[in-house]
Structure formats: structure tokens, C-alpha cells
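Apart from one protein chain that is not included, each protein chain of the complex appears where it belongs.
Up next, chain A:
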Amino acid sequence: MSRSSRLSVTETQRKSTPVVKKAVIRSRSYDGDAFVNLFAHRGARDIMILDSHGVPLRSTCSQRRTFVFVSNLKPLLFMARNVVRDLDPSNDITFMRIRSNMGEIHMTLGTDFILIVVQKLRRLRSSSTS
């Protein structure tokens, strides 16, 4: 059965199909939808779940957009991990946040998965370090 997820009120007309690359057995069919709805309520625009090697498993946006995000973010993730390992070999990165003027990208690095949440800001903000 084809499942769809709604990201926001303005996108009720357009349904985005989650990209499922690996068959996952779930006890309840709406588990992923609850997860997506919770994040959408908090202002998340796109959610992607990758495995530890950077292969996308699930995503709330289209396949092309998922590929663009993953191809851009994967080298950044691995470089960040290497940077942290270089500075302190006993330390390890757990979370990464990239803030820009228009949006924000959160990346959680677990042992088995990588979770990427893309958020959009309400209005344009000037970049300042205050």
C-alpha cells in the first residue's frame, strides 16, 4: 500500500511518498507517520534517515531532493567526524547543526543510523554572532 505524509497545511494538496530502500517490518503501519507528523509540527521541512555508511533508508521528500541532500551532506559529516577524531581521539561527534540565513540542518549521528532534519526559519535573518 502506498503511504503518504503531509508536511504542513500549505502542502495538503501535494503528497510526498517516503523513499523506502529497505523493507522494514513494523508492528504498526503508522509508526513512521507519527514520527513525521511530530517533526512537521515542530517546523521540520524534511526528514531523512541514513544508515551508518550514508545510504538513505527513508525520507519524507522526493528521491531527487534526498539524493541532493545526501550527496552534499555526506562528505561534510565524515569530515566533521574526522576533525573531531583528530582533535581528540577519545572523543566522538554525536550531533551537528548547520545554521544559515534561511534554514537549519540538524544531523544526529548514532551508532547505526544518521538522522537529518532540515528546518526553515520563519523570516530572513542576518548572520551575526551576537
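The working rule: contacts are C-beta pairs under 8 Å (C-beta built on N, C-alpha and C of every residue); 3 or more make two chains touch, one makes a residue touch a chain; residues count from 1.
In this text, contacts and distances are computed from a predicted model.
Candidate names were "2-oxoisovalerate dehydrogenase subunit alpha", "IP01982p", "tRNA (adenine(58)-N(1))-methyltransferase catalytic subunit TRMT61A" or "Probable electron transfer flavoprotein subunit beta", and the UniProt protein name of the unshown chain is "IP01982p".
Although one chain is not drawn, the whole complex shows that of A:57, A:84 or A:115 it is A:84 that touches it.
By the touch definition given at the top, chain A reaches the unshown chain through residues 68-69, 72-73, 75-76, 79-80, 83-84, 86-88, 91-103, 125, 127-130.
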